[in-house]
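A single protein chain has been omitted from the complex, and every remaining protein chain is retained in its original position.
A and B are the chain letters, set down in written order, and residue numbers restart from 1 in every chain.
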Amino acid sequence: MNAEQLIFYFFAALVLISALMVVTMQNLVRSIFLFFVTLFSLAALYVFALADFIAVTQVVIYVGGVLVLMLFAFMLSNKELLNSLEPIKRTFKLNHLAGIFICLSFLFILVSLIVQIDFSGLDWIKSAAPILEGDNTIHAIGMHSMTRYLLPFEVLSVFLMMALIGAAHLARKGKKI
Amino acid sequence: MEGLEFSGFVGIISLLVILLPLLSFLLILAGQKGRGADLALINISLTFILSVYLFSLLWNKQPFHYQIPWFLIGGIEFKAGILLNNLTVLMMILVSGISVLVHIYSRIYMKGDPNIHRYWAYLGLFCFSMLGLVISDNLLLIYLFWELVGFSSFLLIGFWFTRHAASQAAQKAFIMNRIGDIGFLLGIMIIFSQFQTLDISALFGDNGLMKESRISEGLWISGSRQIPEVWLSIAGIAFFMGAMAKSAQFPLHTWLPDAMEGPTSVSSLIHAATMVAAGVFLIARVYPVFDPFVLNIMVCIGAFTAFMAATIALTQNDIKRILAYSTISQLGFMVMALGIGAYSESIFHLATHAFFKCLLFLAAGSVIHQLHHYRDKLGLDFDCQDIRIMGGLRKGMPIAFIGMCLASAALIGLPLSSGYLSKDAILITAFEWAETRNGIFKILPYLLVLTSWLTAFYISRLVFKVFLAQPKLISREQTEQIKDAPNQMSYVLIILAFFCSFIAFSYNPASFESSWLWNGFSSASIQKVNIYHWLVPLILNIGSLGLLFTTYKIYVKSDGISIPDRNLLYRFSKREWYLNEIYSYLFTVPVEKFSRACYWFDRNFIDALVLKSASLVGVLSGITYWFDRTLVDGLVNATGTLAKWIGRFSRNFQTGKLQHYLITMLLVVLSFFILTYFI
């Protein structure tokens, strides 16, 4: 096992552990901050997948935008919770049982599928030339988004604008929806 | 006036004769209440005039017979029609004539009765049915009118139906007549099965089927048909039974005295002059059907009835009851006369009797009527029909007295009266007949003579007690205040009195052979071959006069005879031979007991059965109810409950919570996975 793998598994473990803690944590503020950790380590995993630009974007958008947004929303909605951060009494509910059951069975299905499939044997993976370390992916992304994926790119930009206007409209004060 | 035109003309007149009274009946029923009396009188007068016309046309002429087809049964055609022969036209004139007189009489007699229109209607119905009975040419039609006569008699006897006695008497008369009707019907059936026709002229005419049928070797043969001989006798007895009931002969006579509960004018018309003669008329109509055996029975019953009724009349105190028994007695004479073959004598007596008995009743009626008024005026209380309280009415009521005397003379058979002719004719014939017989039949004529003397006694007792004897209840001066009835009634009495004399029937007061009426029925001319023709009337009248004198002595000069009440014979007569009691014991009581037994049986068995089946049905329906409730409803309810449970169960998924929906969704996806990959 070399250093690269070591770091990868470290970050992978970090992602999974922090994600588990996010969902099990009773304190919302802490879970949001742990969410930040998860996203950050995910960005590291992207780097291992040779998608450095995606990793950067992940950090910028999620850590810089979404997380802040969530904190604001949380603080706007849960003033009481902020005031008293006592943990809510843990209750074992049928809901949780069902949720856990469903998650585990999905996990089982997915993992068993992944294990069964021999990816290196797939035709399109075999025949494809993989991205190598040192390739200029940012250049490729720029070229593709302006040529091959121009239409989704433009549609996405319009959609983004609509989402922003919609969010602004929904969050506007004084007028009930 | 020959041929078809003539027959059509006579037919229409005959139809008018019977339909006019029916018209008055219908009109009065239809609402002509106020004019009932006039309507009835006009109609019956027209009937009488037409009858007289028919009589003048047809008396001693060829019988008139007119038929139309009535209906068809199988291959046998029934014909309805009119048969007018001597007997018919005589009866017609008799019925309508007396009806006219009684109608006139009733105008006064029934005055003031609140239901008078009903009276006129019933009288119309009676005249219609009686005249129809007389002119019908067919046994079935006769039976029809026979029943109608019985029914109208029932209505008239029960005219004052609010009186218990009257309604009882009406029922009694009706039931007694039903017994006779059964006999009549049986006779009709036997005749029909033997001859296949009910046409009287075809059956009993001069060359009719009856004459041509013969009896040989115990069989009664008519054409190709033959039945045992005994059926001939049975048919005769059956017809005679019908006549017995209508003409009040011995076993079936008890209804007639009770029928006196009706108005006196009705008694006079129906129960003295006309309806009771219907039995005799029937015997005369079907005369050929009677074989010697039945004729002998007829003789015995007639003679016995005559004697029995006379003995009963001796002791009765009700004026109308005496006359009723007298009627029975005289009808006995007629029946007996028919039995001995004295057909024409019998009809002759029927005619004379109709007049004098009618007169007797109407005179008695006027006495009753006047007494009634007198009683009401003085506010006294006594029985207007009881002869014991009467007496000395001769001064005040000369017309009633004279009428009564004349009628009594006729009833007794004194010379110069009509009764002398007819009654003596019967007696003479009876003696002649008895000569050829032996045994008990020898005695019968003497019994009749005895009966005649008894007649003389009871009727003179009646007359003397009512008109001549010392008044019992009130003083002589007061008695003389009771005057004769109003003129209309008196005129009727006078007219009838005329018909009680010999003049109306014969120019020779001493010889019935010279009577036009007798000659109308008797074809053979009879010579006075034996001594009976002068001996019998002589003995009879001497005896009667003697008895009259005795009665005069007893009831007018002295204070009557006192017979101890315990005297057996007296009580026997007074209680009418205990016949009512015997009938009650023999028939009424057993029938009542039987009915009680039936009632008990019905109560305890049939009702119980019904109740049991009712409870069974109850149990069954209970089971059905349970079944329906538990199984059928249960099934329905189960379906409903199942649907409810399913609904409630699936409602659990509709919590409104997003996460639950999501869980459900994912479970479905999972199950798809499982189904796809692991199964």
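As a working rule, a contact is a pair of C-beta atoms (placed from the backbone, for glycine too) under 8 Å apart; a residue touches a chain by one contact, two chains touch by 3 or more.
Everything below uses one rule, namely that contacts and distances are computed from a predicted model.
Student: Could you check which of "Cytochrome c-type biogenesis protein", "RNA polymerase sigma-70 factor (ECF subfamily)", "Phosphocarrier protein HPr" or "NADH-quinone oxidoreductase subunit K" matches the UniProt name for the chain that's left out?
Tutor: "NADH-quinone oxidoreductase subunit K"
Student: Of B:Asn567, B:Ser615, B:Thr639 or B:Gln659, which residue touches the hidden chain?
Tutor: B:Gln659
Student: For chain A, which residues lie in contact with the unshown chain of the complex?
Tutor: On the chain A side, contact with the omitted chain comes from 4-5, 8, 12, 15-16, 19-20, 22-23, 28, 31-32, 35, 38-39, 42, 45-46, 48-51, 53-54, 57-58, 61-62, 65-66, 69-70, 72-74, 76-78, 93, 95-96, 98-100, 102-104, 106-107, 110-111, 114-115, 117, 119-120, 124-125, 128-131, 135, 137, 140-141, 144-145, 148-149, 152-153, 156, 159-160, 163-164, 166-171, 176-177.
Student: Spell out, residue by residue, where the missing chain touches chain B.
Tutor: Contacting residues on chain B, toward the hidden partner: 651, 654-659, 662-663, 666.
Simple rule for what comes next: only the chains that are shown with their structure count from here on.
Student: Can you check how far apart chain A and chain B are, centre to centre, with Cα atoms defining each centre and the answer in Å?
Tutor: 128
Student: Given the complex with chain B, which residues does chain A contribute to the contact?
Tutor: Listed in rising order, the residues of chain A that touch chain B are 95, 98-99, 102, 105-106, 109.
Student: For chain B, which residues are in contact with chain A within the complex?
Tutor: 659-660, 663, 666-667, 670, 673, 677
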